[in-house]
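Comments concern the structure below.
Removed from the display is one protein chain of the complex; every other protein chain stays in position.
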Amino acid sequence: MVEELLHSQAGIFNFGVFFLLAVVLLLVVLGFVTYAILAERKVMGFMQLRQGPNQVGGRWGLLQTVADVLKLLVKEDTIPKLADKPLFIIAPVIGFAPAFMVMATIPFTDKLQFADLSVGLLYYIAISGLTTIGMVTGGWASNNKYALLGGMRAAAQMISYEIPLVMSVLGIILLTGSLNLNEIVAAQENVWFILLQPVAFIVFLIASVAELNRIPFDLPESENELVAGFTTEYSGFRWAMFMLAEYVYMFAMASLTTVLFLGGWLPLFSFLDFIPGAVWFALKFTVVIFLLIWFRSTFPRIRADQLMEFGWKVLLPVALANIFLTAIIKEVMNLF
Amino acid sequence: MLRTEEMLLNVGPQHPSTHGVFRLVLKIDGEIIKEAKPVIGYLHRGTEKLAEDLQYTQIIPYTDRMDYVSAMTNNYVLCHAVETMMDIKVPERAEYLRVIAMELGRVASHLVWWGTYLLDLGATSPLLYAFREREMIINLLNELSGARLTFNYMRVGGVKWDAPEGWIEKVAEFIPYMREQLKGYHTLVTGNEIFLNRVKGIGKYTKEEAINFSLSGANLRCTGVKWDLRKNEPYSIYDRFDFDVPVQDGGDAWARYQVRLAEIEESLKILEQACEQFPAEGDILAKVPKIIKAPKGEAFVRIESPRGEIGCYIASDGKKEPYRLKFRRPSFYNLQILPKLLEGESIANLISILGAVDIILGEVDG
Amino acid sequence: MSGEKDLEQQKKEAAAKAKAAALAKMKAKEQGEAKEESPAEDMDLAKQKAAAAAKAKAAALAKMKAKEQGEAKEESPAEDMDLAKQKAAAAAKAKAAALAKQKAKEQGEAKEESPAEDLDIAKQKAAAAAKAKAAAAAKAKAAAQAKQAAGAGDGDDDDEKAKAIAAAKAKAAAAAKAKAAAQAKQAGGAGGDDEKAKAIAAAKAKAAAAAKAKLAAGGAGADDEKAKAIAAAKAKAAAAAAAKAKAAGGKADAEPAEEKKPSVNQPYLDKYVKVINENLGSDVLEDYYINNLSKDVPTLIVKADYYYKLAEFLKYNEQLGFDYLSELHGTDYETHMEVYVHLFSYKNTQSVALKVKIDRNEPTIDSLQPLWEGANWPECEAYDLLGIKFKNHPNLHRIMLGEEWVGYPLRKDYEPYDVEV
């Protein structure tokens, strides 16, 4: 569907169609974020022996996040007097825009995809790295020491963990010989990469949690140490933008994990293929999201220096070894 | 080398991890602390000055508000001081009620510490697990004394209320339940590698330093000093119970963690025995004059609170108000070592170290 | 503030009333103070009155010393007047004018009894009273002396004289009791034991006063009574003398051994004192005793000059080894400041309390922080709340209230400073 549109003539109508689809995707993502937050609160609540939100929107608190967002939107927009005003204002935008940009390349099903880039994976990783700039900018512009520390931590953490993340994926790229996400999914027709590349999966999972700034790697905004990290001075909708970026990334990263390791929209067994691909995707995606929430409610936070050490001294070598091993095995397989 | 610049960072008094209104002025280089200066007094209510105009019974509610996490021990130390001066023999039943209340309070206090410490380290769930059990203890104490936190339960010469019907049984039922949950705590946290990395070797000091800095309680026992006033200078009826004094010799946050969790188990042991031995009947209040007047002179008693050695000094001139009342507040003394421990540590470790000291700001500021 | 005062007053009135009523009914056990009395059941009304008056007077004085003096002074005698009869009250007051009035009233009762023997007793008593007064405060002393002079003036009537002396003595004893801690300590030799000795002496003196009154009013005339009174007076004098001697020499063994078996900690105290005397000389300690009120903790009172030296000794001496500072705080005793240090030895599992008295106007003392790091904050606290300056403290600051706070709240004369007022 989108494929045809991409090859169609440029014009007002097509622009309109694209714009409309983008808006629809935005709404879908916002809807996801709304309920991801709710799901997170509910699951964490249940794991912690409490109910979670249950006041606004019936027993399940279905409108709780909506109410929260509304509250944030109508909140007074405060900008600290000594903050660097232009940067302070632009930082949430820098933080949020890439999060939405990466959504374009993710294939939700074989048909539903906005941009079937041949370098989809590379595009994702490259664009997602931009968010760090938003965090550092926000932290610096706030003119707050906690925010600055948070921003610096974010930068250090992102740089450290982007590398193992990419390295772990290299194994898959070696196996498929392509950076195109559609082709990666297609390559999992018989067996998912989680089985072929278990080490890569673990490295990728850890690195992705770190990329998402979630517990146990939520150092940039670790409440107990840095109050709220780089978002300390932000409030209202600016703060909401950062939060939104975080949850959109969660959406994107869970999608990417699904695509790379869990076979995307492919059914679990081929005889189950009467179930639409979108449902399969959603199921696998939910499992990943649940895993992230589960981690959050279980683990304590790692320390900054240990985080660095772990990233460079453990994850990177493991990822490298995995690439090496994959290459050898692939060559050996080719021999026969 | 890069040229770096020191900056001043204010941690608190409204920082999430300072457990109240505690403030630390840090000189940091990057995230490394060069110098830490604690600032206290934000919660100073002048209990000791207020007490000079109050009768002994009237002071008891004020003691509730010092260490508000284990108010029973605070109640006790004041009553114990007055009783020591007046040479009052407290009835046996009252002593048992006091011990049960205090040990329940100790378990509750350590649970709060455990939960908040893990929260400081970024784990959110332990707090809620700990508070579920603590809630049960608080409900028990609520049934006994009529309040959830500020019990105002003990009186000079005994206690205010007798145990309600079936209360001792409820306490006895709670003990095995708590033991079961304690196993869960160990499963969830004690073996967790991330947690171990956060506490092992952090905030380390030696036995000599601990003694020199007047540390007490778990902060002292974590260095291998086997000293517990309940055991070594038995007050009340603690000499009737068989329990151990948990000791570790690491002197770091990990040792303190282990000591505190082990202390919960020992407290449960005491509770178990106290419930068994609980006398079927008896007075709960000794024969004391209606208006309590400590004899002229002075007394200093110390007992073991969950946070360490809590003491009470009374100088009396024979009137119904103390001439001078002074509490030795363990948190206040324990906190002194903090600047030394923080030197050269990172901000993440600051939280870990401060949490492991286990302070209650109401007690620090008095 | 005024509401508080009213309340105080109400409480005081209620207490005074209760006490007077109790006395009138001869139920001496109602109040703590009253239990020291041992009034004979067979006393007749006059005796009762006299005793009640003496006691009421003593109570009034004690109260007077303690609280707002003017108010209490006017109030309590008034209460006495109401309850004990005017005559007895006048005797208790022991003013010259009152004496004159009283003389006229009581002459009929006790005129016959004026032998030389009585005079002798009276003289002895006077001497004893003088001694007691010497031990008591300057104020009390002056008052008592005036009264003694007044009493001596009435050489004509021995009974009256004796009575007046008895009253004066009771008053002096009460005063001494009320201010025992503060003043006796200032005089330089008190503490729990002294106080005790004094309390006993005072109680005895009171009993003697009662006996004397009985003798004068009823004419029971028993020589035993007199002998008792003399003995009591002597005991008191001896106690005072002992206290003085102790103050001067610091070597008197005024342990409460005469009535209680020695404390289990007595050997420890002896050991500490011995070691200290051997190593630091005998003039380091001002006093030492076992504090029976405080779980028999050995207590040392050190002279301010030797405070740091002794503390250092206590920490580093092998036999003492007090390595743990459990508590340090100050107290304002109005006449002086006191720093109380509770030390503990993990090696010997023994406690010791170390006290030092310092000048209230210039409260300065050495810091113990160089010895025990744990003394750091407690000393700051003492500085903050009491204004005691600790020399050589590395960082003496107002730890609780902040540097801009005016005044030292735990001092007894502290008035809150309000910028707006």
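Letters are used for the chains, namely A, B and C, taken in the order the chains are written, and counting of residues starts over at 1 for each.
Criterion: contacts are C-beta pairs under 8 Å (C-beta built on N, C-alpha and C of every residue); 3 or more make two chains touch, one makes a residue touch a chain.
To be clear about the criterion, contacts and distances are computed from a predicted model.
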item	value
Chain left out of the displayed complex - its UniProt protein name, from "NADH-quinone oxidoreductase subunit I", "Peptide/nickel transport system permease protein", "Heterodisulfide reductase" or "Sarcosine oxidase subunit delta"	"NADH-quinone oxidoreductase subunit I"
Absent-chain contact - pick from B:Val11, B:Ile59 or B:Ile360	B:Ile59
Residue, one of A:Thr34, A:Gln48 or A:Gln64, that touches the chain absent here	A:Gln48
Residue of B:Gly184, B:Gly201 or B:Gly344 touching the missing chain in the full complex	B:Gly184
Touch criterion as defined above, residue of B:Leu220, B:Ile284, B:Leu325 or B:Leu341 at the omitted chain	B:Ile284
Absent chain, residues of chain A that touch it	43, 46-51, 294-295, 297-299
Chain not shown, touching residues in chain B	54-55, 57-62, 125, 129, 132, 135, 139, 142-147, 150, 152, 159-162, 164, 184, 187-196, 284-285
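By our rule, only the chains that are shown with their structure count from here on.
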item	value
Farthest chain (mean CA position) relative to chain B	A
Distance-to-centre winner among chains (Cα means, whole assembly as reference)	B
Distance between chain centroids, defined by C-alpha means - chain A, chain C (Å)	79
Gap in Å, rounded to a whole number, between the CA centres of chain C and chain B	37
Chain centre separation in whole Å, for chain B relative to chain A (CA means)	44
Of all residues in chain C, the ones touching two or more other chains	none
Per-residue multi-chain contacts in chain B, two or more chains	none
Residues on chain A engaged by chain B in the complex (per definition of touch)	44, 47-50, 145-146, 149, 215-216, 218-219, 222-227, 296-306
Complex contact set, residues of chain B against chain C	40-41, 44, 46, 48-49, 53, 84-85, 209, 211-215, 225, 227, 232, 289, 293, 295-302, 309, 311, 313, 315, 317-319, 323-324, 326, 328, 332-333, 335-337, 365-366
Chain C - residues contacting chain B, complex	4, 32-33, 66, 178, 180-181, 192, 195, 199, 291, 293-295, 297, 323-327, 329, 331-332, 340, 342, 346, 349, 353, 372-378, 381, 385, 399-402, 409-410, 414
